[in-house]
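Next up is a structure, given as structure tokens.
Shown here: the complex without one of its protein chains, the others still in place.
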Amino acid sequence: MSEEIIKDVIVGENEDYIINMGPQHPSTHGVLRLEVCLKGETVKYLIPHIGYIHRGIEKMCEANTYQQIIHLTDRMDYLSAHMNNEAVCMVVEDAMQVEVPERVKYIRTILNELNRLASHQLWWCAFGMDLGALTTFFYGLRDREMILDIFEESFGSRLLHSFNTPGGLMHDVHPNFQNRIKEFISYFRKKLPEYDQLLTGNVIFQERAKGVGFMSKETAIGYGVTGPSGRGSGFSCDIRKIAPYGAYDKVQFNEILETGGDVFARYQVRMAEMRESLSILEQLVDNIPEGDFTAKMKPIIKLPAGEYFRRVETARGELAVYVVSDGNKSPYRMKFRTPNFSNLFVMNEIAAGCKIADLIAISGSLDLVIPDIDR
Amino acid sequence: MLSREELTNIISGLVPGAEFPEGKQLLEVIVPAESYFSLAEKLKSDPKIAFNYLITQTAVDFQTYMTVVCHLESTEFRHMVVLKANLTDRENPAIDSLTALYPAAEYFEREIFDLFGIRFNNHPNLKRLFLEDDYGYPLRKDFRDEINIIER
Amino acid sequence: MFRGISSLWAGMRITGKYFFSPRAIVTQQYPENRATLKMEERFKGEVTMPHDENNQHACTGCGICEMNCPNGSIEILTDRIPNAEGKMERVIDKHIYHLSMCTFCELCIKTCPSNALAWGQKFEHAVFDRSKLTKVLNQPGSKIRKEAK
Partner (left out) sequence: MSSNIFDFATLTGSVHSWLSGMMSSGWVIFTEMVLVGLVFLLMYALIGLFLVYLERKVCAIIQNRVGPNRVGKWGLLQTIADLIKLLLKELIPIRKSDPLLFNLAPFIVIIASFLAMAALPYAKGLQAIDFNIGVFYVMAVSSLGVVGILLAGWSSNSKYSLIGAMRSGAQIVSYELSVGLSLLAIVVFSGSMQLSTIVESQANGWWIFKGHIPAIISFIVFLIASTAEINRGPFDLAEAESELTAGFHTEYSGIKFAFFFLAEYMNMFIVSALGATVFLGGWMPFHIGEWEGFNQIMDYIPSVVWFFGKTFFLILIIMWFKWTFPRLRIDQLLTLEWKYLLPISLFNIVLIAFLVLMGWHF
């Protein structure tokens, strides 16, 4: 009996101890399977297997009009739905050479930052939970709820709000919008230090995060790791700075760069980005210009034949949209370069040689959203 | 940051047979499939331009031919170039892999192989990424799936 | 080491503070608070077709919502009935709405030329049978509202 068990546990002849993390595993945050090869508790290598929830969004885009594509992009990175929408809208606006009203730019930027905050809060609480601090999950969600309530008031939905439309917005924002954001800013400014006291300063957390999962700048650039994960390695990749869009050229903000390259550096970048987002919100919320909430667009949008490319900064990195149009009302080919796709595959590089527990910390610090990888 | 003309001049000196189509949003280079890898190598290693960041790599099916498209950026100078190579053989399209230059290309190329059926030479692990082995190549324009795709 | 212990204590102070302040509880006791639950006016619960007191709606059956729906969740069946002058006129027979396929993208409501559709506030859609999620939006016997000319 016992020999049988041992033979079953040890796979292959080279005594590789392979465990499958996922597709259903508490810390993969979705249906991702990591084939992890262990030696004792140490990870030798890992192979990500994806595609469990592949929906063929790129293929679906080829049959939909540009307005209809918006609601598909919501479902890629559902935590930065607004940024995804905006990327498609901006491609269409570029191609049609439509100048959107200033008001739209301001509101889009505010919504971007709110969405980024909500996403980072969810990341914070899930990251804490991955490391075993279960209470962070509820504190983060508690504060995120306020943002979602603002979203619900203006868009009618909390997560997948197809609020952008080529040329502008679906509606004007709710009259309470500005007040509620100001309320949220003053509330969250008080709560952010609690985040630091609870997790950032904690000696156990620092031991778990510092020096773990080191990613050099070259690795980050080579694998195309963007967003806070890349900036934790010193890779300056903030599209908001490189190619400002929306109202980002009108506000003062810093690109957060850390040179540590480890889990803690990536954590620090996100925490600092939350503060930065708050300050961007503060600068914008009182200065929304009056005007239309949408530019004049034809009801049926036909992009001139050609190729268009646009990048935005989502909460997880660089989202690039590449459209090939043949002049019809739906795109000939639409490619989304999603940030998580590139961020995932660096894991084998940086997780080799660490413990299982570190693997969890690393995958948490990369902040993966699986539907974004699978599309 | 180099201007478009300067970049065009530098790149046209790197490999023979490169075309620069006019009137595009970004600077585009169309090279023959044979010199695709060597141009990418030179683009990356030339310190004057240093295209070290592969933003995305994809393919487009134009019915008569297929195009592999790479968006490259230099993190140092912040200029971008679109590298394209046309493949006329639809039955058995193949091109060199960029994995040796950009590690990110490994999975972009696996995705292209999965969805378009373009083979990449010298790829370390060319397996399908999302779909089963006997599935068709869904992003090709002649792909038909009567069961799951409803034509409108 | 001392810094480490004080950092642990800082974390315990936060959780301890919340332990002794049950006022901070934010849970919404959902089924109990149904009576006081107020949804936002723009809440996307389901697509509805508002009818006025004369059982009249504004839908002309033009089919633009059907065309714009990305998932095919709207089907429009039209009928031809003779109008006052004896000509055959196209009117709506059934406006079928598959809630199970709807993604709440708002395109049907946005593009409707006669503003016949609106969001409903109802969000408790759970049913035992999927076919119950297919709804006919125009009420039986309803007529199209004639604008005062």
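So that you can tell them apart, the chains are marked A, B and C in the order they are listed, and the count of residues begins at 1 in each.
FYI, contacts are C-beta pairs under 8 Å (C-beta built on N, C-alpha and C of every residue); 3 or more make two chains touch, one makes a residue touch a chain.
Quick caveat, the model's predicted, so the values are computed rather than measured.
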Task: Shown chains touched by the chain that is not drawn here - done: A, C
Open item on the list: Going by the contact rule already stated, which one of A:Y106, A:F155 or A:F205 would touch the omitted chain in the full complex?
Closed with: A:F205
- [ ] Check each of A:Y106, A:Y139, A:F163 or A:Y245 against the chain that is not shown and name the one that touches it.
- [x] A:Y139
Open item on the list: Could you pull out which residues of subunit A are in touch with the chain that's been left out?
Closed with: 1-2, 4-5, 8-9, 17, 19, 25-27, 41, 128-135, 137-139, 142, 198-199, 202, 204-205, 207-208, 355-360
- [ ] State which residues belonging to subunit C touch the missing partner chain.
- [x] 8, 11-12, 14-16, 18-19, 22, 24-27, 29
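Assume only the chains that are shown with their structure count from here on.
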- [ ] Just give me the whole-number Å value for how far the CA centre of subunit A lies from that of subunit B.
- [x] 25
Task: Distance between chain centroids, defined by C-alpha means - subunit A, subunit C (Å) - done: 28
Task: Between subunit B and subunit C, centroid-to-centroid distance (C-alpha), Å - done: 43
- [ ] Please name which positions on subunit A make contact with subunit C in the complex.
- [x] 64-65, 67-68, 70-72, 135, 142, 145, 152-157, 160, 162, 165, 170-171, 174, 194, 197-199, 201-204, 206, 299
- [ ] Give every residue of subunit A touching subunit B within the complex, in rising order.
- [x] 50-51, 54, 56, 58-59, 63, 94, 219, 221-224, 235-237, 242, 306-309, 311, 318, 320, 322, 324, 332-333, 335, 337, 341-342, 345-346, 349, 374
TODO: Over in the complex, which subunit C residues touch subunit A? Could you list them?
DONE: 3-5, 7-8, 10-11, 13-15, 26, 40, 42-44, 68, 70, 103-107, 110-111, 119
